[in-house]
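Yeah, one chain of the complex is gone here, protein chain that is, but the others are all in their spots.
Going in written order, the chains are labelled A and B, and every chain counts its residues from 1.
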Amino acid sequence: MEARDTIGAFGQRGPARPVPSLEAPSPRYGEKLIKLSLALCALLSVVTTTAIVISLLVPTIEFFGEVGITDFLFGTNWAPTFEPASFGVLPIVVGTFSTALWGMMFAIPIGLASAVWLSEYASPRQRKLIKPVLEVLAGIPTVAIGIFALIFLSPQIEKVFPFMVNVPPFSAGIAGLAIGLMIVPIIASISDDAMRAVPGGLREAAYGLGSTKMKVATRVVFPAAISGIVASLVLAGSRAVGETMIVLLVAGASPNLTLDPGSSVLTMTAFIGQTATGDISTGSITYDTIFAVGTLLFIITLILNMFAIRMVRKYREVYE
Amino acid sequence: MTLEVNGQMTEKERKENLTLPSEPSQEKGLSHQIAVKADGDESGVDVWAKDKVFEVKDVTVSYANKAAVKDVTMDIYKNEVTAMIGPSGCGKSTLLRCLNRMNDLVPSARVDGEIFYHGQDLYGPTVDPVQVRKMIGMVFQKPNPFPKSIYDNIAFGPRVLGMDNIDERVEKALKGAALWDEVKDRLKDNAYGMSGGQQQRLCIARTMAVEPEVILMDEPCSALDPISTGKIEDLMAELKEQFSIVIVTHNMQQAARVSDKTAFLIVELDATENNRWGQLVEYDETEKVFTNPADQRTEDYVTGKVG
Partner (left out) sequence: MASGTPGTERNRLATAGARAATVTSLERQPRGDIWMGNIFFAILLFALTIALVGLAAIILQAAINGAPAFGWNLITNGPSTLNPEEAGFRPAIIGTIYLILGVIVLVVPLGIGAAVYLEEYADGTRWWNRTVELNVQNLAGVPSIIYGILGLAFIVRGPLDLGFILVAGSLTLALLVLPTVILASREAIRAVPPSIREGSLALGATEWQTIRRQVLPASIPGIVTGVILAISRAIGETAPLLLVGAATFVTFNPTFTGDNGYSALPVLIFNYATRPQDEFRVLASAGVILMLIVLLLMNSFAVWLRNRYEQQW
């Protein structure tokens, strides 16, 4: 081994030059510093999550010091600012699901049909035109969609179907319709990606066996892309549950425990958005109530998101 | 391990240096008769006594604890073209990528054994892979020019290494890669507009511009047409005056045409046939490997009976 330490000298052929050291000429602290600061940027997301959890949990724990957890979760009367106050969260949970449900009922068929058309029927040129348009729809602020529903949809629908709007202009169903408009692009875009990720070979094999285009789309491509499609639906559901501005504008503010699309409802997000705007004092029961509802909303959307992320990973694993 | 750079070797070291090549012949599976040659060659030109660039000793490379190539021992010499041939999956590219520590980029990769570069342990604790790659350049299977102008492709290396006279270096490298006349009027054009063969020569020029000592080539012609391949093979013959070249190729004729020494690797299977890894079968002068191989498996491969 000792001998090898010195045999690095160059021989007769080629330019005689010393063998440079293989060690770094400098410790390159700059590189390490950069890597560290980039890691800190990434860590900020964990800090954000931690901060969200702490800001939600601390007041929520205080809240449950005053209100029983079963009274909160299973109570059917929501009147936190009344005297005597009542903290049964079910009406606003049901209100949330009502608007989200009507939204999904509108958006699922429209979104999925658009996705099938985009991935299986559209020519590349049509795709290149339509997909960005749908993405523009995804970029419209929800406050604009809410105003559209409030000023236009609600009065127009009331004229034709009065049962849809019990307390003009507020209606869970119309809020749902507006939410549906908002989530159509999410469903269409992600499902389209999932269906296009299905290898062309599967389609060709099915065509080779003589299937019609419709059968290829519905019985080959659709089942093969199902996890991506489910992910898009769940993600859209999560967005529907978490939407604030549309429900604040059109759903009304009455905590009615009902799934009737014509009824005015209060949702979890609307309650937070409505109550937290006032300059309420820290530590009051109303302040804590906001956070308790926020925690519930956070948990629901977290479960939905985790599920969607898992489904997306599944289809990526398979085809990428 | 630290290196003392001595211009001259002592007599004792010289002797040890000469006898070192005999070690591999004692390894199992290796068959060249260097020891005999070193003593018995009447012409006095001893092909195994040249300066070594690499000494690969019992190297096993594994990905995620599965060996890709096992127990390779071979020496690679200065100012020569060394070819590695063998069927796909024999680990020749894997082995090549160990020589400039490109395998470091694969998190699950592990290198066991020792590789010495001019006597310095390439995987020593104080060795800096960046420094290693400055001296040991690499040309890849698929031409991979940067999405920049032809000029900037060449200038990138010298710039990041803090070299001066960039213009001169670019010209020299392009001339060295026999590309200058074709591109001198469009140095500012994007490299993606070049033909595949030109792109690969650009990548060679790019590597030459940082003045490495060794150029590793990983199947550099596999994506090219025969004419471009011919140009690159001609280039290699010139390049070995300045550089030591290690080339991996699946093309036996190419190895026979361009290389001075050839290593032949095969794929081994274990009894259950679940694990496969590469193994070095024979390493010798190219002429001998192709005309009079010592191992039956080599003969079968070079004569086209298998593979």
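Basically, contacts are C-beta pairs under 8 Å (C-beta built on N, C-alpha and C of every residue); 3 or more make two chains touch, one makes a residue touch a chain.
For clarity, every value in this text was computed on a predicted model and none was experimentally measured.
Enquirer: In the full complex, which of B:K134, B:R169, B:R201 or B:K261 touches the chain missing from this view?
Expert: B:K134
Enquirer: Given that one chain is not shown, which residue among A:V67, A:I190, A:L235 or A:A251 touches it?
Expert: Missing-chain contact among the listed residues: A:L235.
Enquirer: For the chain left off this view, which of A:V67, A:I92 or A:L150 is in contact with it?
Expert: Reading the full complex, the residue touching the unseen chain is A:L150.
Enquirer: Thinking of the whole complex, not just what is shown, which of A:V67, A:V184, A:V230 or A:A251 touches the missing chain?
Expert: A:V184
Enquirer: Pick out the residues on chain A that sit against the missing chain.
Expert: 28, 30-31, 34-35, 37-46, 48-49, 51-52, 54-56, 58-59, 109-114, 116-117, 121, 128, 130, 132-137, 139-148, 150-152, 181, 184-185, 188, 198-199, 201-202, 205-206, 209-220, 223-224, 235, 238-239, 241-245, 248-249, 269, 272-273, 276-277, 282, 290-291, 294, 297-298, 301-302, 304-306, 308-309, 314, 317-319
Enquirer: Take the complete complex as the reference. Which residues in chain B touch the chain that isn't displayed?
Expert: The list for chain B reads 100, 102, 105, 107-108, 130-131, 133-135, 137-138, 140, 142, 144-147, 156-157, 160-161, 192, 203, 206-207, 210, 212.
The working rule: only the chains that are shown with their structure count from here on.
Enquirer: Along chain B, where are the residues that touch chain A in the complex?
Expert: Spelled out, the residues of chain B in touch with chain A are 1-9, 12-13, 16-17, 50-52, 55, 78-79, 116-120, 122, 124, 126-128, 130-132, 135, 213, 241-242.
Enquirer: Which residues, counting only chain A, touch chain B once they are in their complex?
Expert: Listed in rising order, the residues of chain A that touch chain B are 1, 3-11, 13-16, 18-25.
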